[in-house]
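Provided herewith is a single structure, encoded as structure tokens, for subsequent inquiry.
Of the protein chains in this complex, one is absent; all others appear in place.
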Amino acid sequence: MKAFRPIYLLIGVLLAAGVLVTSLRGLPGEDLVLYEKACTLEDGRLGQIWPGLSVSRYPVAIRKGNAEYVVFDGEVRKRKPVLPVIACTVYPDEDRIYILVPSKSVMDSVGQIVEGFSGSIEDFLIDRFSIEGKKMSESQYISILCHEAMHACQLSRWEEKIKALAEGIADPGIEARIEESESDPEIRAMYEKQADLLYRLVVSDEGMPDAEAVAEYIRTRKDTLALVSEKAGIDANAVESHADLYELLEGTARYVEAKTALALSDEELYGQYLHSLKETSFGKEKYYKSGMGICMLLDRLDPDWKQDMHAGSLSLAGLLENTGR
Amino acid sequence: MKILECCGLVKTYGRTKAVDGLSFSVEKGEVLGFLGPNGAGKTTTIKMILGLTRPSGGKVLIDRNTKTGYSPETPYFHPFLTGHEVMRFYSRLQKLDRQTAGRQIAELLELVGLSGAAGIRVRNYSKGMLQRLAFAQALLGDPELLVLDEPTSGLDAVGRIEMLGLIGRLKREGKTIIMNSHILGDVEKVADRILIIVNGKPAGMADRSDLAGAGLEEMFVKTVGGAGHACADT
Partner (left out) sequence: MLALIHNTFRERIRGKTFHVVAFIGMAIMLLVTTGDSNLMINGRKVSGFEQMVPVALSITGFVSGLLAVMVSLRTIPDEFERKTTHLVLVRGIKPWQYMFSLTVGNMLASLFCMLSFYVSLVVFCVAYGRPGLILPTFLCIIVMSINSLFLSAAVSVVSIRAPVYVAGVAGILVYAAGILHGVLDTLADTAQGVGAAAARILLFLTPDLSAVQQQASNILTGAPVDPGPVLATLLLLYLVLSLTFVLFRKEV
């Protein structure tokens, strides 16, 4: 009995010390391991996916709790979050472009919030109470990191091109009106047709895609944009610029994401990206997919299209159209 | 020699005074009976003596090393245990060594007539059996001071006679006993002194010698103030 108090106290001290030591480590080892795995793709695999693509060239701020851990040049620095958001994005700060990603555990939760709340509550609860819940896979996390690295690359290399496209959609109300128009059954049907055509082209047999089918896809895309312009009462050029801008920014990034999964030999995940093309999406998400699909087609139609992209001022759809000429 | 002294004990629950200025002492080897109608404050006084409730005023003076045994009015044991397990459990709490505990448990169960029922779960015991078991556990560890709260409640006529006989035997062995009862005859039979408590206040203290002529019943009725109290269950 006399020994109880000192032993109990000792247990408390040891536990407190253990918690202190593990919390001082700050960034969980898992996140660093994933960052390093992403960097190992710079052995040439990232360059193949997109020329000049790199993760280590940019400081990566990994947000966990109310802090972000900036990993750069072999060092980890803790600081207060610069942006008050939990998001995957890039931002310029102190003459550098920063990549911001939440930590893996936060991404798991975010994924569960999005999937759980939009799916059934039963699925969400079963997932939370099970020991192997629906967590983001490592390759998916690395792919997302590379997606953001692509945005950093765009920001540093395509500033002019982005500005030019953005000028075409200067009116901030355009985006809302385009999204409103998506409730129109005729427009929805066109988007569905467009998604179906692109999916078939992308998953068709290896080799050159059928030129007629490509032309039909380009026609359908143009018709869709024209219909949106007509029904939403927006200038046709603005609608086109809007699509071009998001396909360029997000489509190429989604393409990098999918190709990273393939570079990590996660064919199941890559298959999921391909399969996602089949389902029609609305809002900005449709451009992520159509942009990615066009990039995949361009890979087969014109091996040098990425260089053209850096050099010229064309959109992804413009490049695709050019390959048929 | 005093084994226990209570000075001006007060216990209040909200605005109600359950015990109001009770002072008495207990000599070593005597049996002190608390007598009073239901709700008079007898059990509250016992709880203060045992340290189960803190007095709102006054003091209980008792040597901390005094070994005390307690038999409650309503015996409450873990129903899943057998009579033997109950005794074993309390002997472990008292840190009795295994051998002493084994011997005492057997003796005490024999003493209260529960040897045959030692292996039966307590939930199947009658009120009388529970009362005997309560008495037996109070005697574990050979305590100097025994506090018995209504020790004959729930017992049939024979059980009551046996229980009072046991208390008498313990008194002869030199145990100090505080016995709480609302049954005049029981107290009268075994107590050396009787403290009558009414509405939490001391209403009178009687020695065995005082009771020789008039009898306790007459004195009690006089003290309590007459009819209405169902306490003359002799």
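As written, the chain order gives the labels A and B, with residue 1 at the start of each chain.
The rule is simple: a contact is a pair of C-beta atoms (placed from the backbone, for glycine too) under 8 Å apart; a residue touches a chain by one contact, two chains touch by 3 or more.
Computed from a predicted model, the values in this text were never measured in an experiment.
Residue in contact with the omitted chain (choice from B:Lys59, B:His78 or B:Arg169): B:His78. For chain A, the residues touching the chain absent from view are 1, 4, 11-12, 15-16, 18-19, 22-23, 25, 28-30, 33, 65-66, 85-86, 102, 105-106, 108-110, 112-113, 116, 123, 126, 128-135.
For chain B, the list of residues touching the undisplayed chain reads 47, 50-53, 68-70, 72, 74, 76-78, 80-81, 89-90, 92-94, 137.
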